[in-house]
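Removed: one protein chain of the complex. Kept in place: all other protein chains.
Let's turn to chain A:
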Amino acid sequence: METSNPKPTQSQLSEAFMVEFNKKKEELGQQIKELKAGASLNEHLTKISTEIQKLSKSLHDAAMFLPSYSIKIRQNEIRDLEKELRGREDELIPKKRFGFKSKAQAPTSNDVVNVATKESVKPVINASALGKSDNFFTIENVKQGTVRYTEDQLNGNDVMVKDSVDAVIILEGGPSTLRLANLKNCKLLCGPVRTSVFVDNVQESVLFLCCQQLRTHSSENVDIYLRVSSRAIIEDCKNIRFGPYNWNHEKSNDLHIKAGIAATLERYDAVDDFNWLSSTHSPNWCLIPSEEITEFNFS
């Protein structure tokens, strides 16, 4: 189609748009009022909802020539239409709401070797709330002392270690992912993790981690001995120090192969601070001076 017309001005465009818009709006309003319960109700609802979306999209597209105040008003009108439609829908169809019902009180088959469960009375909001706990392994409330888990217990699981203080935690290997949350003054040693490690709110601790990717959030004063095959990031952290991961365990080689990480990889300084987007070095992390590097010895 060839247009020989001169280019329409903004106000002509916006006037033309308003005519169309109002017409459509009234049509839809009318249709909503005329909705009736019945077999084809759902179909009508979908149709009207689609039309409203189209109208909304047309407003979106017209934004280039409509005055912003006018856009605001039109948006409100569209919202009113949606509200009316939803109101009408609620009247005609009794509503089903989604919620987690407690029926799935998953028989705590969590395989949790729980050190201090007996004291912890308050309900734990974790995966079992979702009724799926098959590959979850939670270690929590370790207060003092040393706990140790073998590869057989952890293999392929999503392992979570949380709410622990003054503890030494040894995870011999094999988790699919590892999450650490709310740890204070802990030492944690973990064999190669297949995918990612997520550290959240850990204070005054020492971690030995080998993984594909490490994310550390909201933590302070933590030494991380790291072997990472892509990169590590920190966010909302202070005084995090990184050093090389060196854990010579008899199964170490096997576990590295399973995790797909080279046992010879020396990569611990590939760190991005998401709160420090400048090209100068972030003040929130540094390397552990060589004289302070400790080898974690466990037998």
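The definition used in the following text is that a contact is a pair of C-beta atoms (placed from the backbone, for glycine too) under 8 Å apart; a residue touches a chain by one contact, two chains touch by 3 or more; residues count from 1.
Basically, contacts and distances are computed from a predicted model.
Of "Heat shock protein, alpha-crystallin-related, b2", "Ribosome biogenesis regulatory protein", "DNA-directed RNA polymerases I and III subunit RPAC1" or "ADP-ribosylation factor-like protein 2", only "ADP-ribosylation factor-like protein 2" is the UniProt protein name of the chain excluded from the display. When you scan A:Lys25, A:His44, A:Arg86 or A:Lys251 for touch with the missing chain, the hit is A:Arg86. Of the listed positions A:Gln31, A:Ser49 or A:Asn201, the one in contact with the omitted chain in the full complex is A:Ser49. Looking at A:Gln31, A:Ser70, A:Gln153 or A:Ser176, the residue that reaches the missing chain in the full complex is A:Ser176. Summary of contacts with the chain left out: across A:Gln10, A:Thr150 or A:Ser230, the touching residue is A:Ser230. Interface note: of A:Ala16, A:Ile73 or A:Ile93, the residue touching the hidden chain in the full complex is A:Ala16.
One chain is missing from the display, and on chain A it is touched by residues 13, 16-17, 20, 24, 49-50, 53-54, 56-62, 75, 78, 82, 85-86, 98, 126-127, 130, 132, 134-136, 156, 158, 160, 176-177, 179, 196, 198, 213, 215, 217, 229-233, 235-236, 270, 272, 274-275, 277.
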